[in-house]
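One protein chain is absent from this view; the other protein chains keep their places.
Note that the chains are named A and B in the order they appear, and that numbering of residues resets to 1 at the start of each chain.
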Amino acid sequence: MASPYLPNTDADRRIMLQEIGVGSIDELFQDIPEQARHAQFQLPAPLSELELKKELGQLAGRNASLDRYACFLGAGSYHHFIPSTVEHIIGRSEFYTAYTPYQAEVSQGTLQAVYEYQSLVCQLTGMEVSNAGMYDCSTAAAEAALMACTIKKRGKVVMSNTVNPTYRDVVRTYVEARGFSVQTAEPNSPVISDSSCLIIQQPDFFGCLEEIETCVQKAHDVGALLIAIVDPISLGMFRAPGQYGADIAVADGQALGNPTSFGGPGLGIFACRREYLRQMPGRIVGKTVDVDGRPGYVMTLVTREQYIRRERATSNICTSEALMALAATVYLAALGRRGVRHVAELCYHKAHYAAERIAKLKGYSLVFSKPFFKEFAVRCPVAPSRINQALLNERIIGGLDISHIIDKAMLLCVTEMNTKQEIDRLVEILGGF
Amino acid sequence: MNKHYLLPDISQPGKIGCSLPALDVPESKLPPRGLLRQDLELPEVSEVELIRYFTALSKLNYGVDTGFYPLGSCTMKYNPKCHEDIARLAGFAALHPLQPEESVQGALQLMFELQQCLAEITGMDATSLVPVAGAHGEFTGLLLAKAYHQDRGAKARKKILLTDSAHGTNPASAVMSGFEIGVVASDSEGNVDLKSLDAMMNEEVAGLTLTMPTTLGLFDPRILEISQLVHDRGGLLGADGANLNAFLGQVKFGELGYDYVQLNLHKTFSTPHGGGGPGSGPVCVRRSLADFLPSPVVIRNNGMYKLASPAKSIGKIANFCGNFGVMCKAYAYIRSLGAAGMKEVSEHAVLNANYLKEKLKPYYHLPYDRPCMHEVVFSGKRQKARGVHTVDIAKRLLDYGLHPPTVYFPLIVEEALMIEPTETESKQTIDVFIEAMKEIARDAENNPEVLHTAPHNTPVKRLDDARAARSPDLRWEMRT
Partner (left out) sequence: MAPKEYKYTLEHEWICPESKNKGKAGLTDYAQSQLGDLVFLDLPAPGTQVEQGKKIGEVESVKAVSDIFAPVSGRVLEVNQTVVDEPGLVNKDPYGAGWLFRLELSKPSELDALMDSEKYDKFVAELSEAESK
């Protein structure tokens, strides 16, 4: 049967070949060496839309999805509520079937939405300028480290050992690829004098919150930038990086209206001080006017980018995860000032309720006594993997097994998605060990 | 939208665009005040206002669903709707990346099979699905080349060769992965200048990155000689696979002598561009490079799918296992086409481009007059002699309700117009575009003013880029 995605009929095809002046389509491939043409492909047989949906639906059904399972897992990907408005707006094909807005006159929708996104990110993080978005938090942190090396003309990056280990791995890959070096340090150790930046995470990988000012001061004292990795939802309650003096703030915007989607796509939020604008990687949208003086938006400061500056660009990045950024924009606008704070408070109180109850269980204790937001580490009486197995049988996705870092420890995450009932059930099962 | 406004303009204290549940557990003590923020200035709008605002914005946009989008090198093909539905299934979208592997066997199976399909399509042995964008895939490929040479003790190979027609990401990715670059010239036919390559390809060179077909939309007939030369001198041949749509289902990169290939699922494999992401840029490699792939890859062990880190992995390049949501759509595309369907895709892509080329050849200068592949590059230099620039042609197309082609790229073609119709466009649609381009060519002769002042009927007219860059206005501010 004809493909619904190939509209040319056989008659069209004949006319077109005639116009071109060749006898067959094959003649158009004459530049390809004969020996490499007509390769054989071992691929599954084609499926109709009906069959495709059935088969992939079955594959989807084999997964324990979070609409059917309670989830207490975080560590960089977070199960938060997504209002229907978000799905409906990003589902408009004027948005999702557009390319990067190179033709500004017919891309004002995307461009104005990015301007809103940049504004909302600045309001949330307290930073002065934001780019249009990057891949995810880990690569945004890596790009921030490279940017610090460029600004400071120093090749040493220092990371706190309480930064998410995956983020640290990604930062290391990027920084070392450029021939720079990375050191991991205790959060309270002095900052090495010739380092370009200090990277901290707030709340840190284990969920803990610190008074950051001393870290910021220590970094600035040696002329290094302070890069803060934050949880955007936490900023509904807790001080923002711009308020404690961070120079660059990065975060994963997945939590803002994007599904966990097995880890991707994410959204790298990247914001910094205005003085570093020209060293910032990624796309930036600015407001201007058209020839009639009407307000409009364009991609601006493009000379930083790869398609202009090529090997001297601030980064090789092209994408801005625009659709994820649009989701974050709609999410922040839908929740607004009170909604974002409310979600943060729900996470905080529910997480503390869970932590207090678990800490009272025999054999369990909280690893840290510091303030925390929605994640906390628990020392368990048995291997966390055993507990997680039991939880899975009860349709609960347990916490992250971090026993390779802290003996018998599990990192739990509680969000507004977890009802009291779910938390109580979790505590009950944990109590069985 | 008649009047321009932004979220703060419609914000009023007390409004909210979403209802949220009340707290169902006892309140806990708050942490020290020093950690808390007092202010949080975000707009407050009702749901109906929110929806109307963003709906109005959407109407200012142009997407593939709006009309013809022949943006060269970007492969703006139609994005099948059922793929969107499939990727949104809770069984795919509502999965946590760190869930126990036994609870996500369906997702891992999809990834495993996608790895295999992409390796088969490219004629390679292994695939990494981790890179989340084309440029990210380029970066990954180059790190693999670096690791490969270092593993063999060839530390002196510090240079990557590129062609003068390469995408801007190619040199930028090379620098990010710690390479110096050397630029190989193109000859008068638009092919790699073998003399230039011969002179540059020495023991300091780690490899050559060569888009195939090239960014001129041409297939280099001496590709086998090129790969032979690169290999003889100890280098690797890598592809920026942006243009795979030209020979999908017909030719394997592996049989052309490539060692690694970066793909763009958002181009060749029909996943939507999203207004600038999300994409997905998997890398397929020969066996000799498989051990270096980034972590994780999906393996099958005793009937169970697992995530694993290859023996000599270059490490982590992103947070989790790649843009899974995009993979679902690409996998659906591959399964809907099968091998024969894929061959048809590239046949129609090439047929459409050559038809367009023949029909427009009398009106626009064609720098390389030979069969093109999936896209054709014209030059606006004939119109330039009349004072009309390619940008004017592009802007005038907007008045016809058509999206312009890629302009001013590749850099080696003066006033370049790079047109990629893709296979999902009908002859009727292409004819409409051809007629518009003919009229524009006539106007360039007789009525250039209408081109200089274009577009005339878009939501805004030409925007002041210089003003935007001179005094950047990048955000609004809201204060109480």
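A few points about this structure:
By definition in this document, a residue touches a chain if its C-beta (ideal position, glycine included) is under 8 Å from a C-beta of that chain, and two chains touch if they have at least 3 such contacts.
All values derive from a computational prediction rather than experimental measurement.
Here the missing chain is touched by one residue of A:192, A:289, A:302 or A:405, and it is A:302.
Taking the complete complex into account, residues 385, 465-466, 469-470 of subunit B touch the chain not shown. Although one chain is hidden here, its contacts on subunit A can still be listed: residues 278, 302-303, 308-309, 312.
Assume only the chains that are shown with their structure count from here on.
Spacing of subunit A relative to subunit B, judged by their CA centroids, is 19 angstrom.
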